[in-house]
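Take a look at the structure below.
Of the protein chains in this complex, all but one are displayed in their positions.
Just so it is clear, A, B, C, D and E label the chains in written order, and each chain counts residues from 1 on its own.
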Amino acid sequence: MRTDRSSDSIRKISITRNYIIYPEGSVLIEIGNTKVICNATVEENVPNFLKNSGKGWLTAEYSMLPCATHKRNRRDISSLKLNSRAVEIQRLIGRSLRSALDLEMLGERTINIDCDVIQADGGTRCASITGGFIALHDAISKLSRNGLITKNPIKNFVAAVSAGIVDGEICLDLAYEEDSKAEVDMNFVMNDKLDFIEIQGTAENGAFSRETMNEMMDLASEGISKIINIQKNSIGDNF
Amino acid sequence: MRTDRSSDSIRKISITRNYIIYPEGSVLIEIGNTKVICNATVEENVPNFLKNSGKGWLTAEYSMLPCATHKRNRRDISSLKLNSRAVEIQRLIGRSLRSALDLEMLGERTINIDCDVIQADGGTRCASITGGFIALHDAISKLSRNGLITKNPIKNFVAAVSAGIVDGEICLDLAYEEDSKAEVDMNFVMNDKLDFIEIQGTAENGAFSRETMNEMMDLASEGISKIINIQKNSIGDNF
Amino acid sequence: MRTDRSSDSIRKISITRNYIIYPEGSVLIEIGNTKVICNATVEENVPNFLKNSGKGWLTAEYSMLPCATHKRNRRDISSLKLNSRAVEIQRLIGRSLRSALDLEMLGERTINIDCDVIQADGGTRCASITGGFIALHDAISKLSRNGLITKNPIKNFVAAVSAGIVDGEICLDLAYEEDSKAEVDMNFVMNDKLDFIEIQGTAENGAFSRETMNEMMDLASEGISKIINIQKNSIGDNF
Amino acid sequence: MRTDRSSDSIRKISITRNYIIYPEGSVLIEIGNTKVICNATVEENVPNFLKNSGKGWLTAEYSMLPCATHKRNRRDISSLKLNSRAVEIQRLIGRSLRSALDLEMLGERTINIDCDVIQADGGTRCASITGGFIALHDAISKLSRNGLITKNPIKNFVAAVSAGIVDGEICLDLAYEEDSKAEVDMNFVMNDKLDFIEIQGTAENGAFSRETMNEMMDLASEGISKIINIQKNSIGDNF
Amino acid sequence: MRTDRSSDSIRKISITRNYIIYPEGSVLIEIGNTKVICNATVEENVPNFLKNSGKGWLTAEYSMLPCATHKRNRRDISSLKLNSRAVEIQRLIGRSLRSALDLEMLGERTINIDCDVIQADGGTRCASITGGFIALHDAISKLSRNGLITKNPIKNFVAAVSAGIVDGEICLDLAYEEDSKAEVDMNFVMNDKLDFIEIQGTAENGAFSRETMNEMMDLASEGISKIINIQKNSIGDNF
Partner (left out) sequence: MRTDRSSDSIRKISITRNYIIYPEGSVLIEIGNTKVICNATVEENVPNFLKNSGKGWLTAEYSMLPCATHKRNRRDISSLKLNSRAVEIQRLIGRSLRSALDLEMLGERTINIDCDVIQADGGTRCASITGGFIALHDAISKLSRNGLITKNPIKNFVAAVSAGIVDGEICLDLAYEEDSKAEVDMNFVMNDKLDFIEIQGTAENGAFSRETMNEMMDLASEGISKIINIQKNSIGDNF
């Protein structure tokens, strides 16, 4: 049973904008003990399959510093293989943030979202999406200030939160210790209308019922609502 | 609009057991034009993190032959990188089939599920899970016949099906052409109690409502129910 | 001593054309228990060294599914190295089938021959060449039907067979068990005039005399003659 | 000509200890706009060549986040090659910090120093050594507090600073803009007796005289003296 | 037509023993302008499949310096792929020299034959085998002198030579210019009884008759006979 907060509450979120000076958008997001640097950079070209399409693209990369977890992890380059968990996560981040964009309004350019986990305590993929959205917003603002785009290609806010069943209880925003013993672990990516962008969940041991799914969706909606408010406060009137 | 079948129907499924002579379990599964060879082999050791735990493991690999799709794909080895879509899929297959097993009853051995797509027409990950379950079953049966295990570690049936929104209509079991234009694309992995093992869905363009989610869950339950019946017929009294 | 067939006989060969629906040519060849999928695809460009030469090219790739042999093999991508035996074999397949083509008549395009061994019981490189030739023929026919070439660039049939010395006896078309204990193991690639395209043989233990070589060449000629007849029957009047 | 500080002065240095919660030593070092996270972790084994020698080891890894520089850099893993500049730098860091240790007093364990550059503005290798030394100190302190070592294996302080010739003038502690146009660029690693541990310098255009070398050594000694004072203040009485 | 020597003659061969001081056997072999360093080293263990078998092993590696040919070649490591021609050749060298050894008499140790081509002018694989045999001989002699083996495990001499059809004429020992326009190119590995160890030949354009094959075998036998004499002279009474 959680002792530091209620099962339906999220951890403290802190968003530091303009964290690094070089990228077009740069955010340090802290959710409890989880800390992720989300940098958005703009490249004036697109992957081959979009050349001459008039459309832009967004892609994401996710990585953890070797010491971001309890036990040091080897760097990907030392095994010459991109960590398969990271592959799964960066595909999720890419799809999620791409859904926020009108790719035609963006024009033929690519936004790279680099999410580097400095310290991990559960929920790093959700933090990457939530923080990555702000970095994306700031990069788009910069394109706009520089006159490179005239209409805002951002269609809606995007945020993510986890929910799961821990010791039989449905909990929101799982920290690492909870996550590691969760029976069910789901990640919800949603927009500011509280519609779903991505749902991804798994029950490693056993299975979960339709009812449980409904309860988790309820909880996630409440959480996303709070998180998007925090995003809005962070951005101020800029959107 | 579908012309060859109703939007809530699944494609014809054919399961050929003992397809290859060497592996402990070997299945050719055909779902419409999608054809996947699912081979289950048994290794008498476990990954390091399970040594001396008394528990076994199940892992999966997924790959497509270069000519399995409309346009020939390069082999992973020629770019020295495992295709990132394949990474995501094989992690899904592994988690899904692992959920069918009591890993302590399995004992300290590893089941490898190799899913090789010979011909792809949508739904290859679902076909891999559905066919992989039969291969897993047959490998377990062989362990049992050989006296290596005494209790059946398989806890339940596992099958998977996709659902999505195509041209505004909710459809079950999407073929490639439907999938490539779907607004929402979800994959449901479920057991024979129709509880969820894994839910994975994404809306590349836009988002989808709670109602839509509910309808897709309804449709998926019906589909899984039919698919598990086909699995049961394929196995006969052996379970 | 062989019990199931005479030492100068070949195993049963079955050729299934149009096995996969996407490639221009697709063949499943079964020789005894050996099963190989041979797919031929056409690319409208050539390697750099042939650009603007007016000549085309043919290249081959050879791979085995992990469960194609008694003991599961790791995939190449997991060690980041292309299996060295496969390298040797795919170079042989490429040279052999290239010899069947008038590369100027083919024009500046590349034929890829993908040979994927589903089940291996000896003779997989020979099966790949024999089956690959039919896939090549079918791909060329399609180019011709589509008006992309006007003259047939195929100069002759190509087929391959192994011969070897097993327990002191010269045998044709070795199955795996024979091959693994053979003193000499040769592969002959020949055309329909029974001239040689490639000869490749080795004596891991000891050496073999000129006489033995002569006897193996005699046996191979007889075998190739039968195999090319089977190829011709498979194609019918199409050549 | 420098406008913000004199040519013989160093930039502002800020050292934040215990930056990340998991590693045994964790430091964020900021030198001007350069920011590096230096994490020291302890592994209870040694490389093969030291097994049963009674001696420990120290090794370092150096990397930059993709957005740490003006233009985004691709991650090493995407090219499957460790950046050759990083190889050179991490070998330098390893040799430099190893020189601070009595490897026999350390015992058969390995200290990993991970230097991850968050933001680069010149002098990242020097910052890594200077900050890495504090992380190393903190990791050793933790070993000592935990009773794993009884004598302090740290023999001396280690710090590093760059010197170079910019527009004909000898400057200390070059920022990126200076470094990129420097005629000579040297890095000095020294201890608290102001003896040399490593000297590494290069003149890409032309060469430099013995006199210039002497002046740079003078300047470096003064700089190191200040930097080691800052290190001492950061540690307090703990050493 | 050859102008510098008759079509049935071999080029001048020079064998320098003890070329490099460290390996157990070290030979520089020069055949015309082709120069190959062949080093034989001994490792006191065997590959896994031979552990506790009482048998030894021999393996070979073949590589060319980047500047060994007319146009500089990239190093394998820069593309992260072992050159496929080198793979084929080193497998040939390994099989050929292994055939010279009684692996049980060798005992559980591995001989590595490293063949590094310094300058290539055709026939590098044959030079590697011919020179590698002398390096192997010298390594075995050293094992014997050191009392590590008591019986000579070398069963016979091994040498190799190429033959081919150039401008319609059958030629022995092809130089690069001849090789590059040869209609047929065969490599013969033989022992001192003039029995065959390996035959490897290909007709890239067209095919060749049984008669041509016979003539090439005649020519190769004469060539091998001369080459083995040169090997014998090089070794002196030591064998």
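Methods note: contacts are C-beta pairs under 8 Å (C-beta built on N, C-alpha and C of every residue); 3 or more make two chains touch, one makes a residue touch a chain.
This is a predicted model, so every value here is computed, not measured.
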Open item on the list: For the chain that was dropped from the view, give me its touching partners among the shown chains.
Closed with: D, E
Task: Touch with the omitted chain, as defined above, among E:31, E:46 or E:82 - done: E:82
- [ ] Sort through E:68, E:149 or E:216 and give me the one touching the missing partner chain.
- [x] E:68
Open item on the list: Please output the residues of chain E touching the missing chain, sorted low to high.
Closed with: 20-23, 26, 33, 37, 39, 41, 43, 61, 63, 65-70, 72, 75-77, 80-82, 112, 114, 116, 118-119
Task: Contact footprint on chain D, counting only the chain that is left out - done: 80-82, 84-85, 87-88, 91, 95, 98-99, 155-156, 186, 190-191, 193, 195-210, 213, 217, 221
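As a convention for this text, only the chains that are shown with their structure count from here on.
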Task: Distance between the centres, which are taken as Cα means, of chain D and chain A, whole angstrom - done: 33
Task: Numbers and ranges of chain B residues touching at least 2 other chains - done: 80-82
TODO: Pick one for the touching-chains graph, please: line, ring, star, complete, other.
DONE: line
Task: Chain-chain contacts as defined at top - done: A-B, A-D, B-C, C-E
